[in-house]
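Missing here is one protein chain; the remaining ones are kept as they sit in the complex.
Per-chain residue numbering starts at 1, and chain names A and B are given in the order in which the chains are listed.
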Amino acid sequence: MTDQTPISREDRVEKLKGVGSQRKRVEDARFTQGKGNYVDDIKMPGMLFGDFVRSPYAHARVVSINTEAALKVPGVLAVLTAADLAPLGLHWMPTLAGDKQMVLADGKVLYQGQEVAFVVATDRYAAADGIEAVEVEYSELPVVVDPFKALLPDAPVLREDLEGKMVGAHGPRKHHNHIFTWEQGDKDATEAVLAGADVVAEEMVYYHRTHPCPLEPCGCVASMDKVNGKLTLYGTFQAPHAIRTVVSLISGIEEHNIRVISPDIGGGFGNKVGAYPGYVCSVVASIVTGKPVKWVEDRMDNLMTTAFARDYWMKGKIAATKEGKITGLWCHVTADHGGFDACADPTKFPAGFFNICTGSYDIPVAYLAVDGVYTNKAPGGVAYRCSFRVTEAAYFIERMVEILAIELGMDAAELRRINFIKADQFPYHSALGWEYDSGDYHTAWDKALAAVDYEGLRKEQAERVEAFKRGETRKLLGIGLTHFTEIVGAGPVKNCDILGLGMFDSCEIRIHPTGSAIARLGTISQGQGHATTFAQILASEIGLPADSITVEEGDTDTAPYGLGTYGSRSTPVAGAATAMAGRKIRAKAQMIAAYLLEVHDNDLEWDVDRFVVKGAPERFKTMKEIAFASYNQAIPGLEPGLEAVSYYDPPNMTYPFGAYICVMEIDVDTGVHEIRQFYALDDCGTRINPMIIEGQVHGGLTEALAIAMGQEIAYDEMGNCKTGTLMDFFVPTAWETPHYTTDHTTTPSPHHPIGAKGVGESPNVGGVPAFSNAVHDAFRAFGLRQSHMPHDHWRIWKIANGLGLHG
Amino acid sequence: MIPARFEYHRPADVASAIALLSEHGDEARVLAGGHSLIPMMKLRMAAVSHLVDLQDIADLSGIRIEGGRVTIGAMTTQHDLIVHDGLAQAAPILREAALQIADPQVRYMGTVGGNVANGDPGNDMPGLMQCLDATLHLVGPDGSREVAARDYYEAAYMTARADDEILTAISFDVNTGGYAYEKQKRKIGDYATAACGALVTMEGGTCTAASIAMTNLADTPIWSEEAGAALVGTACDTAAIDAAVAAATAAIDPTEDNRGPVAFKMHVAGIIIRRAILRAVSRA
């Protein structure tokens, strides 16, 4: 069987739909017809439904729990409390951050909405009736929602379980509500530079608490088969293998007896990385009842209890010469982690990669300290559509640069330009310890400024200010600039692990006899289109059409071990594993082709989808032919079949970057804004599927818009969450969302097998400062330095009011 | 979010509905579009043992324009208001306002009666009805009565309607003057930070009638007689509009919520009221 179709090389490349192709997504036929399979779509015979009794108080003792009436509610089968879990040692569970968290309230509650009891019933209606019938007596305790007040000497003790324990998972604790101090850089040298600098700009920059809020909330179905001793756990898991390991560690069930499956996931954005009490309670309830148990949170549960993001108070000092050359950066962060430390950062990085906070700039010396603090708020601190704490870092430096520009009386675009790391400085070693792999910031910046006619915009802005002063308009114009550098693709096993699990990722490929293939990965798509793009990477590597390659993820019984999808790590790590496994396939294919063509391996060269004899282009074997031969020919010295697996431990992170410009009109009287233009240039290295990249950028920018302009998790002084529904938690509709213009430069990563860097989170990292800087910039002429997000109507109004613009 | 159990009734006429309300007292609630009530029931913040669904009562729906009077059945939806061309001629402010309520799906279900009747200060229709000087038609066990929209609202969720009465229709005079409904909100689907309806009639350059009403700026809608009076007899020049805005803002009493503190709302209300008046004047 010889494939002799005489088609041009160009057509053969086209047919593969490999890297660079605008391939349509293979997932979409299913999703558009309503045939997705999300966790709440899963049904099993006899399945029960569990749900929580939650605390109405932010800080209280649980005096008593009476379940008698609840157990009489028709359909209610069981009510679990901490007392039931304690004998199994499951009333607490480890967090990914080295802390532990109550599964069900053990004597007290630490935040509003905390899980107090788990009602198991025949369906969700009966469970809801049962919840209402559980009687809990609380005794209220003083509430601390402010992290600075939490560190006062007489602040109430939140974590009584840690009393007297003055060393935590990340070193010494200096107060009963203190979690850790994390220091990076050279403190003395930085302070010396600050002391002698021409100019030092100092400011507190707050990045408020918000929430990833995927449209599908978190949930699971646990099914313990007591006959064969196997536990199957379906759930909204961004890291299914890690969940399997965690479940094994806390339940004592051996890992081979646990099968974790992530079905389709309706968005994650960091919310679905961690382990939640619902998972543990469902497993226990399934063991207790012998039936499958489903738990799916509702939107209020989601917003109030599972994995918030940000809540960083960032005090900064930036030093520069009179000419604007930055000479040093100092930063202290007070990080509000809520009642338990449940961040999902790599173990050695309790503040994630916040030390990327020198940004895109060549800053000779820097110092950073982060203090983690407990408060009476929900736990979390996850990376909401960004790599670990990278959006906080980008926001910090992009605000500090703007504030320095004000201090120096300079144009903020020019200040950035004279401080960018230059193209010939890569690989660049930052003052806070990273090795930036590649970049060309000046080129990107100039392209962006030219695209929006930056000089023209500044001229228009100046004219607008004059017109405003003359009383001819009540609208101001803001030009929001951002040049961000991300750090993604965690990460090298030598310094990146979660719970001791190295942050490699994996791909296993099997080529079928007729020239199609299946690739299995340790990651899991939540909308990123892995089934489409990973097949493209592989198509380019092995010369089989992407349409002939199935990509499968999310089932721990079949997929190779991997750390999952978050922190934009899928392309940098699992994408690399895919390319490397593909190369193993190709190496073996080359030996098979050499045997078939009766030449030496070295006499062959790879050409799109085939090996060709050098100098004899008419003599070749296509990958399809080779695949068949691998199954039907006895080739001396080679095992039959064509399979490969790769576990990829990246040598470094990747450093995507971009230049974003937002042009915003602001109504000074009402605080209402309108985004007139948004230009986003991204450089994510090699571009695998431009269509998907563009979609990722649109989505990330819209999440950034939400965060910058209104979205927050807010508490009152009693610790009541004020933003528990989508009425108050801002998620923009199509009406509030602007049209975006996307653009790119391409600076491949030198260490990634195909030069790709990852893009899904860049628009959030760069977008937030771009929107926020536009608001600040609109008021720069009137003396504004810093005003905290979110910039909703009343906070923008407050800026104008504070600057005396309301007459 | 699962509601507690209730009994569901679907009467075919108003008398049967009233009988159900009389029988079950405050344990019964009428259901129109349900987009205010059902979320409250799901949150278990509204306890309802008997739900009386009005959808089968044919005479509660429809828009009639006769003899200079507009009558809108209580079960008429916001969507019905928007697509009714005759109404767009007879009272264009309603379409303008209805388009600013909630979102398309909610407007297909949300009814005029539901929006008007329950006294939710966030709803837009109550202020509009006061602006239009509408009459609310109530039917109870003792027969029917009429209440002026301007007399109907007592406090948040407290109205002149008795528990066993049903709002069947609203009616008002055809409005031919200038109109505007201005609403500031955080996003589609939100209640107003501040909203204002304005109707202004001008004859020969002089204002002959004006009506100004506001939404979500107190625990009831606020119709400001003084604001209208400040415009009547003037050319609606800057001084007159200043006086009207001053009168209207003097009548409101907003509370702090997630949309912002009182000072902000007071200021924004002034801006929104002014814009509503200016736009209404420009159309008069």
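Rule of thumb we're sticking to: contacts are C-beta pairs under 8 Å (C-beta built on N, C-alpha and C of every residue); 3 or more make two chains touch, one makes a residue touch a chain.
Throughout what follows, contacts and distances are computed from a predicted model.
Asks: Given the options "ABC transporter substrate-binding protein", "Carbon monoxide dehydrogenase small subunit", "NADH-quinone oxidoreductase subunit M" or "Sarcosine oxidase subunit beta", which would UniProt use as the protein name of the unshown chain?
Replies: Choosing among "ABC transporter substrate-binding protein", "Carbon monoxide dehydrogenase small subunit", "NADH-quinone oxidoreductase subunit M" or "Sarcosine oxidase subunit beta", the correct UniProt name is "Carbon monoxide dehydrogenase small subunit".
Asks: Identify the residue among B:K42, B:R64 or B:R283 that touches the chain left out of the display.
Replies: B:K42
Asks: Which listed residue, A:S516, A:Q677, A:T725 or A:Q786, touches the chain dropped from view?
Replies: Of these options, the touching residue for the absent chain is A:T725.
Asks: Touching the hidden chain in the complete assembly: which of A:D51, A:D440, A:E694 or A:E761 does that?
Replies: In the complete complex, the chain left out is touched by residue A:E694.
Asks: Could you tell me which of A:G98, A:G168, A:G502 or A:G529 touches the chain that is not displayed?
Replies: A:G529
Asks: Need a quick check: the contact residues on chain B for the chain that isn't drawn.
Replies: 1-8, 10, 31, 34-35, 38-39, 42, 51, 53, 55, 79, 102-106, 108-109, 188-189
Asks: Over the whole complex, note the residues of chain A touching the chain we left out.
Replies: 24-25, 27-36, 38, 40-41, 43, 123-125, 213-217, 264-267, 269, 298-299, 526-529, 691-692, 694-703, 725-727, 731, 733-735, 737, 739-740
Operating definition for what follows: only the chains that are shown with their structure count from here on.
Asks: Going by the contact rule set out above, which residues of chain A touch chain B in the complex?
Replies: Going by the criterion above, the answer is residues 124-125, 127-129, 132, 298-300, 669-672, 710, 714, 722-723, 726-728, 730, 732-733, 735-736, 792-794, 797-798, 801, 806.
Asks: For the complex, which residues does chain B have touching chain A?
Replies: It is residues 1-2, 4-5, 44, 103, 184, 186-191, 193, 258-261, 263-264, 267-268, 271-272 of chain B that touch chain A.
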